[in-house]
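Note sheet for the following structure.
Removed: one protein chain of the complex. Kept in place: all other protein chains.
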Amino acid sequence: MSTSTTVTPTKLWSGGKSPFNVEYGKLMMWYFLMSDAFTFGAFLISYGTIRFSTNGWPDPNEVFKSFPFAPEGVHAPLVFVSIMTFILIISSVTMVLAVHAGQNMDKKKVVTNLIWTILGGIAFLSCQAWEWNHLYHEGAWWGSNPFLNHDGTASSTNFTNYFFTITGFHGFHVFSGVIINIVMLIMTLMDKFEQRGHYLMIEKAGLYWHFVDLVWVFVFTCFYLV
Amino acid sequence: MSNEAVLHPHSVAATHEGHGVHHEHHHHETFISKYVFSQDHKMIAKQFLITGMVWAVLGGLMSVLFRLQLGYPDSSFPWLEDILGKWAKGGHITPEAYYALVTTHGTVLVFFVLTAGLSGTFANFLIPLQIGARDMASPFLNMLSYWFFFAASIVMLSSIFVETGPFSGGWTAYPPLSALGDASPGSKTGMDLWIVSMALFVVSSLLGGLNYIATILNMRTKGMSMTRLPLTIWALFFTAVLGVLSFPVLLSGFILLIFDRNFGTSFYLSDIYINGVGALPNEGGSAILFQHLFWFLGHPEVYIILLPAMGMVSEILSVNSRKPIFGYMAMIGSLFAIAILAFLVWAHHMFVTGLNPLLGSVFVLLTLLIAVPSAIKVFNWLTTLWRGNIRFTSGMLFAIGFVSLFISGGLTGIWLGNSALDIHLHDTYFVVAHFHIVMGVASMFGMFAGIYHWFPKMYGRYLNNTLGYIHFWVTIAGAYMIFWPMHYEGLAGMPRRYYDYSIWESFKQFVELNRFISLVSMIVFAVQLLFLFNFFYSIFKGRKVTSLNPWSANTLEWTTPLRPGHGNWPGEIPEVHRWPYDYGKDGQDFISQTTPVGEEESHH
Partner (left out) sequence: MSHTATHEEHNGGAVKEIVRVTIILSVLTAVELILGFWMMGMPLDGRLRLAIKGAIIILMLSKAFYIVGYFMHLKHEVKNLIMTIVVPLGLFIWFITAFLIDGNSFRNLRNTYDPYFKERSTIKVEKKAEAKHEEKKTETVAPVEEKKVVE
């Protein structure tokens, strides 16, 4: 830690300190996220490949058109998912604020913002649970697809297969992100970071959480928009 | 995190001010914490090595068993029934067992021996020692990496003992054979265990790879700039990058496969009819998609296996030629080029799957580009040897053997990389010969070279040299005798993965040749057992190393004590002042990296 004092750019790589001026944990988190980006990338690219090798595909606006507590048969495409998207963006914002407060050693703000982030995550998961449940009752699941293609022809099950697999995998990431954030919250409340003198752990948790948000940007576009 | 903090994570705050003052480590070491759940990179390296050796013996034995079938298809061996039971009824290996043996042999050697056993061992052992660090960035994750590998091993091992046998659809696990339990006995429980094992392995390699990257970037000692790193470290660095970026794609592919197997999806399945089961409802999937995903890992995997061997060979050739490595920067550049190209060429494994021909021709172009950095490396190795003051240690012999094998295996790669030629050669013994020489045996040689060379640092004793010579000469002669004839068989169109060639009119002519290959493979396997004897005997009874620097090498690992403890250097970590290849400079045999540059020294 003490190696980070005077940094002159020319000596960054000469050894004895991090060339990026970053502690190893954050470096590992970044490269883990890159690796994870390839996991998600592979999923989404597989989805694209199958879509490209299929003649027809269902219209997302016909599939994702319901809203909780709305009467059956309501046609509100994109509305519910945009709410989910905003929830995740806002939770990302509160996470940045928590990280920022951590850098200022402001425990109280860290706690409030972490709580908001956790609540955002739980809200997102609840929305997803509702949507999955709703689709399930419409007959959609892994291996069964009640929806027709755009042009009214029969659709293969891969539309729902990919939808559930990829949003499920993303949901799993959100879930583990929430768990990580809860652990961070507990550690903050126990003054662990005050004792250490830094809130670097929160930064790493933050990176993970933003990554989850980032993935949703891609999932949202690939499944609901295009 | 500083190097001190790695060993004393709890006292970071306390030592925050006093950086530079080394604190003697005084944690109490029990048997468990020293030999089992060790967080010392050197012990973890040995764990990887010995687990890899166990797998190498098992995998090698499997190849001997199926070579027995290929060489002597008409004979029966009653003792086979004794050890294999129903898998060798009447002393004949059954077709199911044959395919299971081939599959497990491939999986185990590619992933467990040549990935975990090779880069797991030497990345763990050499990275901290050669860059001047007390341990890995995260010793704990490093330990986890080994134990995930261990768990993967156990699961894979258990798959051999299930009722329906281990997976038998080839190490590439192409669907539908791998996706449908009804497709073959091995596709049932054996395949489930295979996937679980591989998933654990991906986690292990990810944990390891992240650690290697973070350590090499962050923990180099003072003065150890990137261009002063030994080539071993550069190679291991690129290996780790390849693993971190390509294994997750394999994991995605496997997750989709798991869904296809268990949850009624059809990612990879379409229009399938199984005899005795009937038509399947799956529609709209693409089996080729799996091949794309698999080879997106699979091709980088080849370099994950090869690059560490290249790095160690570069180091060993230079040390034992008493000459600086020729073209240090070109070596790094070619490693880098290979690492990039590794990600761009995967579909050359799929030329005959119905791949778009135009796309295929782009893959041909990219594939042939690999010849350029490979050739640069070969020329640099040869010019390093050229007019060198060569010491023929066992390690050096294996390093030279690596270069030989890399050339002869690499050249056939140029044939296979052309899609037009590949139409004839694909799925024949030509392919088997090519990848066994260039990836299997060559990397094995790199691994042997590394073991012979760094054994004194690992155990404080030498391996027996005479046994080493016998090991080398029999292995290299045997490797060529096994795989060279396979080229001819392949050119004659003899397909791979057949159970019995003697019943085919076209391949009857090869019965004798196949028997010859089988015979040699058994001899070579026996000589590997001799090496194992040498290894374990020398750990306890080998000739003791008396000098700190037995090979008169420049790199940092030889500045540590004979048997370094956890933390590697008892005092300060030495500072580095020069690159690692100052051999025969200004009339001096070698100048250690820790020697400051003199005023009148010439520039290299």
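Annotations for the structure displayed:
Read from first to last, the chains carry the letters A and B; within each, the first residue is number 1.
As a working rule, a residue touches a chain if its C-beta (ideal position, glycine included) is under 8 Å from a C-beta of that chain, and two chains touch if they have at least 3 such contacts.
What you are looking at is a predicted structure, and each value in this text was computed from that prediction instead of being measured.
Touch with the chain omitted from the figure is made, among A:Met28, A:Leu97, A:Leu114 or A:Ile166, by A:Leu97.
Where chain A meets the omitted chain, the residues involved are 1, 4, 7, 12, 19-23, 26-27, 30, 34, 37, 41, 45-46, 48-56, 61, 72, 77-78, 82, 85-86, 89-90, 92-93, 95-97, 99-100, 103-104, 137-139, 141, 143-146, 148-154, 157, 198, 200, 203, 206-207, 210-211, 213-214, 217-218, 221, 224-226.
Contact between chain B and the absent chain runs through residues 241, 245, 271, 281, 283, 286, 288-289, 292, 296, 343-344, 347, 354-356, 359, 362-363.
Convention: only the chains that are shown with their structure count from here on.
Chain B has its Cα centroid 35 Å from the Cα centroid of chain A.
Interface residues of chain B facing chain A in the complex, by the touch rule stated above, are 1-2, 5, 12-13, 16-17, 19, 131-132, 137-138, 141, 206, 210-211, 213-215, 217-226, 228, 244-249, 251-253, 255-256, 259, 263-267, 282-286, 289, 292-293, 296, 576. Within the complex, the chain A residues that touch chain B are 1-3, 13-20, 22-25, 27-28, 31-32, 34-36, 38-43, 46, 49-50, 53-54, 142-144, 156-158, 161-162, 165, 169, 195-197.
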